[in-house]
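Note that one protein chain is taken out, while the other chains of the complex remain in position.
So that you can tell them apart, the chains are marked A and B in the order they are listed, and the count of residues begins at 1 in each.
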Amino acid sequence: MGYEYGIRSRIIGEHMKKVIQIGLPLLIILALAFPFFLTKKDVPIAQLQERITRYTQELQPQSSQRIESSYQLHLSNAESFIAYGPISYMNVEEITIFRQQDQTKRKELYQKAWKHIEQQKKSFEGYGITQMELLKKARVVEAGNYIFCVVGEHADEILTALKEE
Amino acid sequence: MSFDTIFFIFTWLPCCLLLYYVLPKRWKLGYLLVVSYLFYAWGNLYRALFLLFLTGLHIQTVKLLDNLSGKSRMVLFVEVLVFDVFALCFFKYYGTILNELFARELLQVNAQLPNAPLGISFYMFSLIGYLIDSYRGQLPAKKNSFQAALYIAFFPKLLMGPICRYQQFVQQLEDLSFQPRLFDTGASRFIIGLAQKVVLANTFARLFQQLQATPLTMLGAWGMTLAFALQLYFDFQGYSQMAIGLSNLLGFTMPENFHYPYLACSIKDFWNRWHITLSHWFRDYVYFPLGGSRVSWQRHILNLMIVWALTGLWHGANLTFLVWGCYYGVLLILEKYIWYPLQQKLPKGCNWAITLCLIMIGWVFFYSSSLSQACQILGSMFGSANVASPLVVSVLGQYAGFLLIGIVCATPLMEALDFLLNMYLNRWYYLLRLAVMFGLLLICIAFLVGNTYQSFLYFAF
Partner (left out) sequence: MKHHHYGTGILFCCLLMLSLLVQLIMPDVLFSKEENRRLATLPQPTLRSAADGSYAKQLEVYHADQFLNRYRWMKLQTRILLAMGQTKLQDITITKEGLLQEVAPLSNDVNGRQSADSINAFQEAHADLQLSFLMVPNAIGIYKERLHTPAVMDQEQLFYQFYELLDDRIQTLDTFQLLTDHKEEELFYRSDHHWTTLAASYAASMYLQQKLDYQVVVSNTHFQGTLAHQLAYDQFEDHLSLFLMQNDPDYVVDYGSEGKKTTTVYDMEKQMDSDAYAVYFGGNHPLIHISTTSQEDKRLLVFKDSYANCFLPFLLPYYSEITILDPRYYYEDINQLILDSQISDVLFLYNMNTFFSDHSLYELLSASVE
């Protein structure tokens, strides 16, 4: 009985040894290669537009002028954009998407988006309680060739929907 | 989850302790294991799975090592060791390396690497220590997988705790009965650690930031370095005390991590007082295997430089950390081979002053984000900029009270006071102590609630 148990555990041991001896180097190679293998899918901006239509019911499209002044940038920095903002000026809900392939320019857009959120926070500090809450939960995310800036109750849902593309 | 949050102290901890002391003894081990994994998974489920994987790997490897011999045993050991070191380096350095290469446009990389799981630098050392001890045959023959798993994952020490040894920990699992003295000590330690972290460390962090924002002056640079020295000490010592206190509350003892490091009279002495468990780990698992000091002096110097370069790199993936480590390596070499006779002749006070100066210079490298910045700051410390400015003087003046308290608490004065009061006050001593602890706890709560979040400096490890 003990002898059989000994053999069985030895066989399992042999298997485990093989698993370890092969598995570990494999993991190392995978880990090293990992960053090189993730290619970005290039999603056209129109597809993203479709994704967010259900959320834009209560918003209205923003003019490029408005985007340029509130984000403090030139729209030539982005290849294309989608922007929805609130109907009333005292609200802060918005969905803004910039597309930019160049990484450095994308980083700049990312910084500008955060600065925009900070400016908004300053404007509403001490006055707009709901606005401040929403701004605190604001999300600015870089994904693929896009920068997403979402402020609103459903910021997370919207972001997940966009990221799935 | 962090120890210095309202949630941990006032919700998690009472629930944890309550259940622990209510459960029968034979369930305590399993309970601690579950609680520790829950603690780790709290911030991120995937990192807990990763820990589970690593633990399982090591436990299985140790079982195999026990049954193998000769070459295949060594091969297995080396494989797993290499994997461990690789895993650690991958999370800590691969991203930086890739960024450097990417910045120089040698590679095009698309994805972002996952963040290093919190605590990996600490528990990986526990894992590697476990592996090496087992290979050397230093572990008891009969091992319990659950005990080993708890040794790795024990939540008080998991994230930043003192790095302790397998035998020292597992021995205590034999007897998990309630120890009232230890519980009381634990409570005191936890409160003191919390105060050090939340009141002192955070305040000195603010001072450091304020001084950083002013233009460089001699007074400002020294003040900044002093603030950082105190911040880092109280941050880490506070956290270590909280970790040891929590272990005490659960009936375990842990090794100390600090022993009044700023009283050191030589660099060697300093490293016997600063992050003791780390330097002992490097000594036992890197320095001694390399030959330690029982080799030719050239090889000894090489050994020291390797160990200290690694120590520096362990702290972060920046050149400044490497320089900081090597700086101490060089100092230790000089101390051993050149300065030692001089040190013996000088009075202790002199040695202490020189050592403190050298430590401060070392910290400049530690907190600078680049070598050029470090050199700039060092330059102004030794006269390249203005001596002082009214702004710096007034900022330091505002923090004078805290600086005084900080310096006093960095010495054994409080312990001495405690001892004297115990001797002379007798029964009133206990009442006084209770009142002080209570007051301290109230102050900690005020600071916890009022503070903006200040992250523990070693947290990114």
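Observations on the structure shown:
Definition applied: a contact is a pair of C-beta atoms (placed from the backbone, for glycine too) under 8 Å apart; a residue touches a chain by one contact, two chains touch by 3 or more.
As the structure is a computational prediction, the values presented were derived from the model and not from experiment.
Here the missing chain is touched by one residue of B:Val22, B:Ala141 or B:Ala400, and it is B:Ala400.
Listed residues B:Gly137, B:Pro347 or B:Gly450: the one in touch with the omitted chain is B:Gly450. Remark: the residues of chain A touching the chain excluded from display are 65-66, 68-70, 72, 88-90, 119, 122-123, 126-127, 129-130, 132-133. If you put the missing chain back, the residues of chain B touching it would be 1, 5-7, 9-11, 13-15, 17-18, 42-46, 180-181, 183-184, 186-188, 190-191, 390-391, 394-395, 397-402, 427, 430-431, 433-434, 437-438, 441-443, 445-451.
Rule of thumb we're sticking to: only the chains that are shown with their structure count from here on.
Here the spacing of chain A and chain B, counted between their Cα centres, is 34 Å. Touching chain A in their complex are the following residues of chain B: 57, 60-61, 63-64, 67-68, 72, 75-76, 79-80, 82-83, 86-87, 90, 94, 98, 109-113. Of all the residues in chain A, the ones that touch chain B in their complex are 10, 13, 16-17, 20-21, 24-25, 27-28, 31-32, 34-36, 38-40.
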